[in-house]
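With one protein chain held back, the other chains of the complex are shown just where they sit.
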Amino acid sequence: MLKAQDNEDLTRVGPGTIMGDYLRRFWTPILEASELPGPDCDPAEVRILGENLVAFRDSAGQLGLLQALCPHRQAPLFYGRNEEGGLRCIYHGWKFDITGRILDLPNEPPDSPVKNTIRAKSYPVREWGGVVWAYLGPADKQPEIPQLEWGTLPPSGRQIIKYVQRCNWVQALEGDIDSSHVSFLHTKLDPKGNRVGYNQQSVGYVMRDKHPKIEVVPTDYGLMIGARRDAEEDSYYWRISQWLLPYYTLIGGDLDGKLGFGEMYVPIDDTHTMVWCPRWSAGGPFTEEQRRRNIEGPDAAVRTLDPVTGELRASKANHFLQDRLLQRNYSFSGILGVREQDTAVAEGMGAIVDRTQEHLVQGDAAIVAMRRTLLGNARALRDGEEPPAAAQGSLYRVRAWSAILPRTTVSFTQDPKMPVRLALADA
Amino acid sequence: MLKAQDNEDLTRVGPGTIMGDYLRRFWTPILEASELPGPDCDPAEVRILGENLVAFRDSAGQLGLLQALCPHRQAPLFYGRNEEGGLRCIYHGWKFDITGRILDLPNEPPDSPVKNTIRAKSYPVREWGGVVWAYLGPADKQPEIPQLEWGTLPPSGRQIIKYVQRCNWVQALEGDIDSSHVSFLHTKLDPKGNRVGYNQQSVGYVMRDKHPKIEVVPTDYGLMIGARRDAEEDSYYWRISQWLLPYYTLIGGDLDGKLGFGEMYVPIDDTHTMVWCPRWSAGGPFTEEQRRRNIEGPDAAVRTLDPVTGELRASKANHFLQDRLLQRNYSFSGILGVREQDTAVAEGMGAIVDRTQEHLVQGDAAIVAMRRTLLGNARALRDGEEPPAAAQGSLYRVRAWSAILPRTTVSFTQDPKMPVRLALADA
Partner (left out) sequence: MLKAQDNEDLTRVGPGTIMGDYLRRFWTPILEASELPGPDCDPAEVRILGENLVAFRDSAGQLGLLQALCPHRQAPLFYGRNEEGGLRCIYHGWKFDITGRILDLPNEPPDSPVKNTIRAKSYPVREWGGVVWAYLGPADKQPEIPQLEWGTLPPSGRQIIKYVQRCNWVQALEGDIDSSHVSFLHTKLDPKGNRVGYNQQSVGYVMRDKHPKIEVVPTDYGLMIGARRDAEEDSYYWRISQWLLPYYTLIGGDLDGKLGFGEMYVPIDDTHTMVWCPRWSAGGPFTEEQRRRNIEGPDAAVRTLDPVTGELRASKANHFLQDRLLQRNYSFSGILGVREQDTAVAEGMGAIVDRTQEHLVQGDAAIVAMRRTLLGNARALRDGEEPPAAAQGSLYRVRAWSAILPRTTVSFTQDPKMPVRLALADA
């Protein structure tokens, strides 16, 4: 439960809000690199942190990110011609390079001084790990790009899906660091009506112990979150996930740990979130079957498009195609698709969930810690303290993990092998 | 004509408004009983008086009405599993009984004290007359369910249609107690261009005398409204309708008086109204033909669904399919369907009609009296006076009537048989 003002401070991302200022101290994922495929390609509309922008790649292949509307008379630069080193507005032919500098001002006399006094607002952009990143903060505070594992792998070993969630980014993020909901929302029922999970290997433990003990360990980059469940008589099953500032997650998956997954909950604005779902294979290229399942998930049918509107068929308006018969006989939620299940819950809370109405329990310990960290960091920045995690990309070289540990190991941090498991070797 | 503040006070229904508080002292129709068909059936979304709720029936068939979002982290309970005595949230498996008490809290340890300290907000619900009723007011002020005639009849003798009107409830209601518009909006033209009504028996009087004298008699339950028209040389034709607090109507119909009809204008929120149209036959079961006409009305074609959107074809956006040729030759309005005609007018006034712009006349006497009663009662409650009508269900055992009375009977209340006609015998 939060006070109303805390909920405002936590969730709002526009320019001038305290969380908006804080988020602007990080590199922000804005597009897949393939959406700007090459030199002089078509520009792309970008809306991020409540700002409207246009991204493009110049003739040398360099990335640029400019204000959406031409500084002259506010025509949309998205319609512009991308040609010979810059983006040219279709209204009067003004042409900008990737830094927002005017290259050509053809509707003014050649000797016009205006060329050097007007600039389009621009932001630094980089490509890394198949993703286009932008930095929307103060020029002298530019941090490093977070060195998340998937970004260091060759394209054959990574895959990214993304989609829009029509709600605030924090409630979307909260679902991902909430280990206890896995025993419910994402489970299926066997023919006898008992719950079974999507994750076949460890499903027995998750289904048997539905109230995991949550251990939250603060780190330089965010939080390590251990969910401890009874395994065998003398052992615990641990799922250790990571929350990395400000909106990255790494989810503890199967016991073999060869496949990685997590999410990035990037605010489009206060009430829309771009959910990025990177999937990666540290042990070598994905197989074709793995690639297909990364996209479709275990419930392929739900991802079909409506033939009339061209939109995803599952949405809040149609109750995410919830099937009550399915719910009685096969699926705890009656909704097909793990992401659809999470989205049904997150959007169902309203555009920005009213946290004054909550009642939190022990299982929400990680969520409490995350909110406290975000609010604390945003307020520290407001009071003049720079966020350290933003500056150091190497802090993000960590993993999630799952493990069976003896019951004598009360905290997962006591396990001697855990530091090796959770940290990536130097690249 | 009302002052702007009076119009606000009259129309707003959310929690904390004076009319919202007043309406909450009555049982409110929320669903047809058939929408919650049996034990452990699918839950139903309810929006009423500006509040979002979820209704369900437990394994014993008992009705429950809970807050829409789980008190834990605000996941939508509508998606919940209805099973073994309660509704279980799909997010973390919290399970609530019909009173909002937690039956199971599986993501917490079994000894968690939280189970007894957290409750979902719930409202009392009852089934009566084929309708599910809820009480949203203070627990110690619970009134009786209004004993309207149709609710006391067997299902074979009653039928209910309902639909949503996209405007405030008061302007929707006003149309129903406005006898003089019947001579216009709902009439048809004969081949010579003269108006004829839907009601064949008394149509001659209604068409000849288009400015009825309105007699309004205040009662314990609301208003008796007599509309007096010239009949023969020595007689008047009286239509006596009822307005019952807060939004019920009984409409004086044919002279034989065997079929009853009326409406209930239940506020979904300030700008949407659920219009319930009960139809009943006090003299025995409806015939098949009567049942069909209750649904379709005299203009069946208009109630078809758009094959692409699945919505009713007639709407404000398409001018309720008004046909100008039809209007010139056959129908006063050019709009097919009595309810469509009323809806075209009510929605056409705007979401909440601006009553500061009105100019009322003698024919609006019932509307003036109704507004005064509603505002007076709401303000009385604000000042500490309980509404009596809400408490006594038996007050609602009245009827509407139509009658031919001698001209010597200046007021319908002078007719000696009228008390018998307008009051139902004790059940």
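Letters are used for the chains, namely A and B, taken in the order the chains are written, and counting of residues starts over at 1 for each.
Here is the rule we use: a residue touches a chain if its C-beta (ideal position, glycine included) is under 8 Å from a C-beta of that chain, and two chains touch if they have at least 3 such contacts.
Predicted model, so just to flag it, every value in this text is computed and none were measured.
Chemist: For the chain left off this view, which of B:A4, B:L360, B:V410 or B:A423 is in contact with it?
Modeler: Considering the complete complex, B:L360 is the one touching the chain left out.
Chemist: For the chain that's not shown, point to the residue among A:H92, A:R293, A:R324 or A:H359 touching it.
Modeler: Candidates A:H92, A:R293, A:R324 or A:H359; residue touching the omitted chain: A:H92.
Chemist: Which residue among B:L245, B:A344, B:L381 or B:M418 touches the omitted chain?
Modeler: In the full complex, the listed residue that touches the missing chain is B:A344.
Chemist: Need a quick check: the contact residues on subunit B for the chain that isn't drawn.
Modeler: 174, 180-181, 183-185, 210-212, 308, 319-320, 322, 324, 327, 332-335, 341, 344-345, 348-350, 353-355, 357-364, 367
Chemist: Hey, which subunit A residues sit against the chain that's not shown?
Modeler: Interface with the chain not displayed, on the subunit A side: 42, 69, 71-76, 78-79, 81, 89-93, 105-109, 112, 114, 118, 308.
Throughout what follows, only the chains that are shown with their structure count from here on.
Chemist: CA centre of subunit A versus CA centre of subunit B: separation in Å?
Modeler: So the centre of subunit A lies 48 Å away from the centre of subunit B.
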